[in-house]
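Could you have a look at this structure, given as structure tokens, before my questions?
One protein chain omitted, others in place.
Going by the order they are written in, the chains are A and B; count residues from 1 in each one.
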Amino acid sequence: MSEPVTEQLIEITLRVNGVPRTAAAPARRLLSDFLRHDLGLTGTHVGCEHGVCGACTVLLDGDPVRSCLLFAVTARGHEITTIEGIGDDPAALSPVQQAFVECHGLQCGFCTPGFVTTITAYLDEHPDPTPEQAREAVSGNLCRCTGYQNIVRSVLRAAEIRRERAGGDDR
Amino acid sequence: MSTRQVGEKVQRVEDPRLLTGNGRYLDDLGQGALQAAFVRSPHAHARITDIDVTDALDVDGVEGIYTYEDLDGRTGETLPVLIPHPSLTHPRTGHCLARDVVKHVGEAVVMVVARDRYLAEDACARIRVSYEPLPVVVGVEQARSGGHRVHDDVPDNVAAHLVQEVGDVEAALAAAPNTLTLELDIERSASMPLEGKGVYARWDTDDGSLRLYSSTQTSTGVRAAVAAKLGMPLAKVEVVTPDVGGGFGVKIVHPWPEEVLVPWAARRLGRDVKWTEDRREHFVSSSHERGQLQQVTVGFDDDGRLLGLDVRFWHDNGAYTPYGVIVPIITATQLLGPYKPGAYRVEWWSLYTNTVLVTPYRGAGRPQGCYAMERTMDAIAAHLGLDRAEVRSRNFIQPEEMPYDQGLMFQDGRPLRYDSGDFPASLAKLKALVGWDDFAAYRALAEREGRRVGIGIGCYVEGTGVGPYEGGVVQVETSGRVNVATGLTTQGQSHQTAFAQIVADELGVPMADVHVTTGDTRRMAYAVGTFASRGAVMSGNAVALAARVVRAKALRIAADALEVSPDDLDIADGVIAVKGAPGTSIDLKTVAVLSNPLRYAFDTSAQAATQFAGTFDPEKPPVADDDEPGLEGQDFYSPTQATFANGMHAAVVETDPVTAEIRILRYCVVHDCGTMVNPMVVEGQVHGGVAQGVGGALYERMVYDESGQLLNASFMDFLMPYATEVPHIETDHLETPSPLNPLGIKGAGEAGTIPVTAVIASALEDAEGFPIRSMPISPSELWELRLAHASDTAAPQEGSP
Partner (left out) sequence: MKITGTSTLDAPVEQVWEAILDPAVLAVCIPGCSSLTTVGDDRYAMTVTAGVAAIKGTYDGEVALGDLQAPSGLTLRARGAGSPGTIDADVKVRLTPNGGGTEVTYDANASVGGAIGGVGQRMLSGVTRKMAGEFFTALDAHIATGGAAPSVAAGVPSAAVAVPAAAGTPAVGTTFTGRAAAAPAAPTSTRDLVLAAVAGGLLALAGVALGARIGRRR
């Protein structure tokens, strides 16, 4: 007869969106599943589980990573930023989120959190991209709805909004 | 005065929620539910000889393991044939869990329900199914040769066969001064929404009822099918469609086996059960589309006018036919495009293969039909040395010939009769947009630089807004909030915004007061679904009509209250006022209060509706015989036929003379979808469609080997375009309103996709100077074609621009 299988649970503590979060999960729990199901942050989406579509993109210490290709345990001790951390208040959108609204950068919205995190990190490093650079910057994320036209425009508009906000009030 | 919303680029009301991680897609729901996973067949055709679950029993947290033998009542029957058709003489559908035989890789054999998905998959991995492999049929050629059968009782693997004819094609071809025959083929692709399918069932043990969430394109369809399969009264089943991460056709099929099995398990276990598919499952157990082999024989005069068109095609429908033969029917009818074919005969066979099901994917057979027609047009032009746009133009149905009956039956069982459209005007706009007449100069310049460029063109007509109907319910609450419900579903089409725009205009209220719900059978139980570019046409009109019912009632009540005639009144910004005398007014929300006579005032505003408030005539009943309480209205829109949108695309491509790499330099779209409720949304739909078209023309194909294994069942090997593969898309619009519905709308959902494969093939042919008949095409395939045509001159076609 085969041996019974009971999984050992590990206490995993991460800093997510500026706050320490803890949950018990098996070692093999993917970061995407940990965020979504163990921490209840369902804004990060899973489109392929093999790292190609980018819908699961979150920021690990500020850099975009595919959370479907990381174990939650691997992220221990690191700072994770999800779409909720970029802005979870529909009435107070970040520059990138605001740009997407103005430019019709989303339709079904499923790929959107991955784009927003990616673009947010990109603009922190490259605040003033050309249209070609903007297109390159989002060329690692799949979208099946928009045909990318308005997403590229959203990158450029987000850069503008960042400048506008920096020039005016803080944030 | 309210600002008019319809026709404006209104920002979407759903965006702030979706952008801040507050979307509620299927897998976001039911965090405490049990989870299902499936053991799926690794064989394309095999008999199941044993299923041994012993080792799975040791996985902690397994709640149930089910096979076909467990399926009681109607759950054990085959899945329904959703759209029967007289030509579909041999329909075949599968069972929810395979019964004795599997007919494609990916068919579900065992369902495991466990505490979470990881454990369920652990259990699945330990289940040993023994198979006896059977001969496999892959591809149209093998299917039509009839050597092996997918279904024992279906000879030659023919599910359906149909001939449609208008005029005498044989005579026309015999008398034609010129004839040509083309052999064409298109490969499979698939909808591939970023979110796969998912089902979440909440079984209420207290009252024996089911609330089912599904990532579907039809709540009412799923509800009816699941109630039937579970032997439950409709009244005990509700279906709610949550946020959906894209559909593109694959989610209109219902019930998927999982849509039956998950609620069945929930009822059986008395627990909530959820299932979401992973990407590999989606590749091998949802559906594909596009694969056809085609043969066109065309007769034409020396001016390039069509005299006779004889088309035969073979359609690969996969292992089962739950959706009937809608795709080949659409190919056969929409092939005609904006042209008068002279005599037309189309014959097609829909064939079984041991591969994944084939059901509609954005375009739903139109891309294949457009491809056949547009390749033919280019071939005629090449043969006669004429300009390709000119040849098309000579065959156009003219605007004054509308409505134009092609003499065939369309996919809605109604005549293929174009109601409106101005094809010459569309073509003129397209030629201006892309610079058609200046291309020769551009090409000459490019050649001097050692570059190889070409221009292509494609035209299509799209029957949109098929029935049978959609409905709308509009209700004004005493707070002034306007609730709108329509039964079809949303997968990114901006319904919450577009329908709010329509109701805001019809009712004269601010958009911010209007809240739209779609796809919830609790709110609107009569509906069909979102597919075939019908959302705006059907539900847009339905909610407009429902809003008009409410408006009429509001004006009547207001007129009574203000002691004027309803004709003297207008509504703007939620206030009903006498035209020209704005001081005499009453709020719409107050009218809502008065519309419902009350015994009990639930708040101060409601006091006006109570029995002693003096607002009701004591001689009349509080609710008149022919009236109902409440400021609410319901209406349905049901068309006599589809309404026909049209479009024309052009592309400029560049091919590398050495490596045969293909780049799209420009992509231009002119389309006519009648009145546009929100031009920003329409344009977004076109962009998305073009991107999928580019994918289908250059990157996407399903690669099956001879044993029926799908070799590229992941995003690593099934190539969908990223931002760098989709060119900048230039659009221009024509608006010939539809004469068939009150708002003049025609559908636009599939417009971007339909002609792209044809247009790119056309441009590549122009660049390379030899025929391109097989799509999609990769650089290495283009390179091989170059070698094969090396004996031909490398000069561009005679007479091309």
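Following the convention adopted for this analysis, a residue touches a chain if its C-beta (ideal position, glycine included) is under 8 Å from a C-beta of that chain, and two chains touch if they have at least 3 such contacts.
Keep in mind that what you see is a predicted model, and the values were worked out from it rather than measured.
K.L.:
Out of B:V13, B:I65 or B:L698, which residue would touch the omitted chain in the full complex?
P.N.:
From the options B:V13, B:I65 or B:L698, the contact with the absent chain belongs to B:I65.
K.L.:
One chain is left out of this view; which of B:V10, B:V53 or B:V311 touches it in the full complex?
P.N.:
B:V53
K.L.:
Considering the whole complex rather than only what is displayed, give the residues of subunit B touching the chain that is not shown.
P.N.:
Contacting residues on subunit B, toward the hidden partner: 51, 53-54, 56-58, 60-67, 69-70, 110, 115, 268-270.
The rule is simple: only the chains that are shown with their structure count from here on.
K.L.:
Taking the mean of the CA coordinates per chain, how far is subunit A from subunit B in Å?
P.N.:
Subunit A and subunit B have C-alpha centres separated by 29 Å.
K.L.:
So in the complex, which bits of subunit B are touching subunit A?
P.N.:
9, 11-12, 14-25, 27-28, 31, 54-55, 58-60, 116, 118-119, 122, 126, 192-195, 243-246, 248, 278-279, 491-494, 680-681, 683-692, 714-716, 720, 722-724, 726, 728-729, 752
K.L.:
For subunit A, which residues are in contact with subunit B within the complex?
P.N.:
The contact residues of subunit A facing subunit B are 1-7, 26, 28-29, 36-37, 40-50, 52-53, 55, 82-84, 87-91, 93, 97, 100-102, 104, 106-113, 116, 135-136, 138-152.
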